[in-house]
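For this view, one protein chain was removed and the others were kept in their places.
We just call them A, B and C in the order they show up, numbering each chain from 1.
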Amino acid sequence: MELKKKVQDLRVIETSRLNKRHFILELEAPEKLPLILPGQFVQALIKDSPSTFLRRPFSVHAVDYRKNSLRLLIQIKGPGTQHLSELKEGDPLNLIYPLGNSFSLPFTKDVLLVGGGCGVAPLLFLAQFLNHNNIYPTILLGFRTREEVSEIDAYAASGKVHVITDDGTEGEKGLVVDHSIFQLERLPFKKIFCCGPDAMMKAVAKIARMHKTDCEVSLENTMACGFGVCLCCITPTDKGNERVCVEGPVFNINRLKWQ
Amino acid sequence: MELKKKVQDLRVIETSRLNKRHFILELEAPEKLPLILPGQFVQALIKDSPSTFLRRPFSVHAVDYRKNSLRLLIQIKGPGTQHLSELKEGDPLNLIYPLGNSFSLPFTKDVLLVGGGCGVAPLLFLAQFLNHNNIYPTILLGFRTREEVSEIDAYAASGKVHVITDDGTEGEKGLVVDHSIFQLERLPFKKIFCCGPDAMMKAVAKIARMHKTDCEVSLENTMACGFGVCLCCITPTDKGNERVCVEGPVFNINRLKWQ
Amino acid sequence: MMKDLSINIAGLHFKNPVTTASGTFGYGDEFLDFIDPGKLGGIFVKAVTGKNREGNAYPRMAETASGMLNSVGLQNKGIDHFCREIYPKIRNFNTNVIVNVSGSTIEEYIEVAEKINDLDDIPAIELNISCPNVKLGGMAFGTVPDMATEVTAEVRKVYKKVLMVKLSPNVTSITDLAKAVVDGGADAITLINTLLGMAIDAEKRRPVLSTITGGLSGPAIKPIALRMVWQVHKAVHIPVIGLGGIMNATDAIEFILAGASAIQVGTANFIDPTVSLKIVDGIDSYMERHKIKLVSDLVGALRTE
Partner (left out) sequence: MMKDLSINIAGLHFKNPVTTASGTFGYGDEFLDFIDPGKLGGIFVKAVTGKNREGNAYPRMAETASGMLNSVGLQNKGIDHFCREIYPKIRNFNTNVIVNVSGSTIEEYIEVAEKINDLDDIPAIELNISCPNVKLGGMAFGTVPDMATEVTAEVRKVYKKVLMVKLSPNVTSITDLAKAVVDGGADAITLINTLLGMAIDAEKRRPVLSTITGGLSGPAIKPIALRMVWQVHKAVHIPVIGLGGIMNATDAIEFILAGASAIQVGTANFIDPTVSLKIVDGIDSYMERHKIKLVSDLVGALRTE
């Protein structure tokens, strides 16, 4: 399979609203998809929007090589995501993809995936990828409220799912780090993959360190290019300032110098 | 009827393509239309287009006070008009209107209307207005080619229509000033109203002067505001630099200092 | 929540920090169909010069990415016409009506300022030493600190009310210019005027503007304007009036946070003639949301620690 990055017009083949703030875009490539790894992302061009000059990054939520399609899970935040939410079947969407590194294949079967908000996006793809490698992870998903809990069936097909909501309207109540999984004296996981808001990832990283559990996080960042040339998206690591869009977005927490 | 200018969202109730480059937008006001005179124009806000920052001016092509609707006849030129051509029934369009002065009611029945290209837009409205005042003008319309000849029936209901095309595929062949109407030794008109490209208006004005026939033209101009405050749209007149969007767009050729 | 949107600039009371920029609001009368100027903090009317000026030839405008160029060139009928014909019509707008004073020579600035000093209902002038669109037209005064001090000081001698000076952004150091007009006796500083730019029609191989270059305004220049307001606010102790690309209340608040005591709405008036009132409302709801009682508490309240 090709490993080159592409700039390509894909076509919207399905859009579906998960809830008020989240939706799925399924996009079909005009030719064979390149190899895409879990954790990688795309840079989407928002055409015809006066308030979005730069592309917008989104993690790949799922890939279907037979259909040559990929899915994005998007949370509406500002003008760019609003505009994407209004795309219709058949509309073109120009992507640069696939970008960034990926989650690593763990040397253990005791794997926990933790996601919150739109940070759940890459985890479905990751879970399916782990399944292909005979790993069936535990998956902890945090949502604001019951209304936003979605795609649980899809996750359940790939591992054991736990849900926690801020307001307790579904699953346990609290932030992901409040979940009973983390209250055990010894964490039954040898590897954690985590994706979500900064504060959440930092909190999970703290727990992982405490338990000396290996942990990878997928960082958010403001990006101008997404493919390594502008140096706008750096994060301090043990090797100095590294680019989140090339050396990341996935980093082992041991390498990060989070404040 | 109200005489105030408004900033208002109107709703597209009909769009129709006349040919490849021209289309009609019919817009319905949310409340009673203000009084609009022939020759007046609107300033349309092109939302969601990154390449159009300022509004775009269009003459009123027709008014229906019972339906509270007005029509625009638009030629696709650049990004703004392209965007308008893609509007669908039900879409909102924000207008500032009505703007500018108007053609004057003539003191004669021997009236000639001359229009070329999208300059025909205000003439249908003017012809109907003249009809209300018992004047049935002669109407000379210039088009590039047969394919672009349109709405002849509507004009024919208001006066005697002559057509000329650049390539002779319909009516006479040539520019409007080449039409046989203008070849007569004495022009059978006491008043000419003219609207179209600059070069055409200058050529018609020259003939009018030669025959000492009274003539009003509707000037095009690049406008920033459209309601008289930016002073970007001036034209030199006998009173100094005047604003095309307030003192115009209609000027008697006697007042203009065309180069 | 009780909120106070009023602002005091050099002793002059503004009912709110939203005003309109000179050259984009005419003399206010063209806006009467759209808004009541009495609801604004103030209006800055079109530049007035000593004598009648016809301004530059057509074309005077070019659209650019998120902005526009203009080369109007101070077209106006002169100070005497203003006093006789315009002033009576606008003196009773229930707001601060401030006149933008322009000229080519110090004598011209003095002449205009002196005559406006006699108009009871004009509480302030804005000295425009920054118009890029006229030869000998102010910009020289606005780019050389010594000249800026001199023209300000000379006008200060004859003008007894609130003296604002509007600076040009086309300089290496905006703070040098700001300090220069403070030295000349300015009561407040307005910034920014337009940036000198140019547009070309590639197909015709000609400049779009009759004057080749013109003044750039609109959202494109907002980052530059914000930076200058911030720099000047930190450098001088007189109030700053900020503008440049303000399109909505969020933009206005950014300028206030950067240090503007009041803001002006310019090019945005062309796109929505009611926008200035929407900005007043938007500031009100921002204060509500952030529980801020006095708009003056927001001035320069940017957290940079």
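Keep in mind that, in the parts below, a contact is a pair of C-beta atoms (placed from the backbone, for glycine too) under 8 Å apart; a residue touches a chain by one contact, two chains touch by 3 or more.
Keep in mind the model is a prediction, meaning the values are calculated, not measured.
Novice: Mind giving the shown chains that are in contact with the missing chain?
Specialist: If we consider the entire complex, the absent chain touches A, C.
Novice: Among C:K15, C:R60, C:R156 or C:K222, exactly one should touch the missing chain; which is it?
Specialist: Residue touching the absent chain, from the options given: C:K222.
Novice: Quick one: say which of C:V48, C:L74, C:I122 or C:A199 touches the chain that got left out.
Specialist: Result: among the candidates, C:A199 touches the missing chain.
Novice: Spell out the interface residues on chain C facing the chain that's missing from view.
Specialist: That gives, for chain C, the contact residues 62, 64-67, 69, 143, 170-172, 195-200, 202, 204-207, 212-213, 216, 218-224, 226-227, 230, 245, 250, 253-254, 257-258, 286, 301-304.
Novice: Which parts of chain A face the unshown chain closely enough to count as touching?
Specialist: Per the touch rule, chain A residues meeting the hidden chain are 4-7, 45, 50-55, 96, 221-236, 240-241, 246.
Here is the rule we use: only the chains that are shown with their structure count from here on.
Novice: Report the chain whose CA-based centre is farthest from the CA-based centre of chain B.
Specialist: A
Novice: Among all chains, which one's averaged Cα position is nearest the averaged Cα position of every protein chain shown?
Specialist: The most central chain here turns out to be C.
Novice: Could you please state the distance in Å, as a whole number, between where the Cα atoms of chain A are centred and where those of chain B are centred?
Specialist: Roughly 55 Å separates the two chain centres.
Novice: Averaged over CA atoms, how far is the centre of chain A from the centre of chain C? Could you give it in whole Å?
Specialist: Each chain's C-alpha centroid was found; their separation is 47 Å.
Novice: Which residues does chain B have that touch at least 2 chains other than itself?
Specialist: Only 50, 53 qualify.
Novice: For chain C, give me the residues that contact two or more of the other chains.
Specialist: In chain C, residues 66 touch at least two other chains, as defined above.
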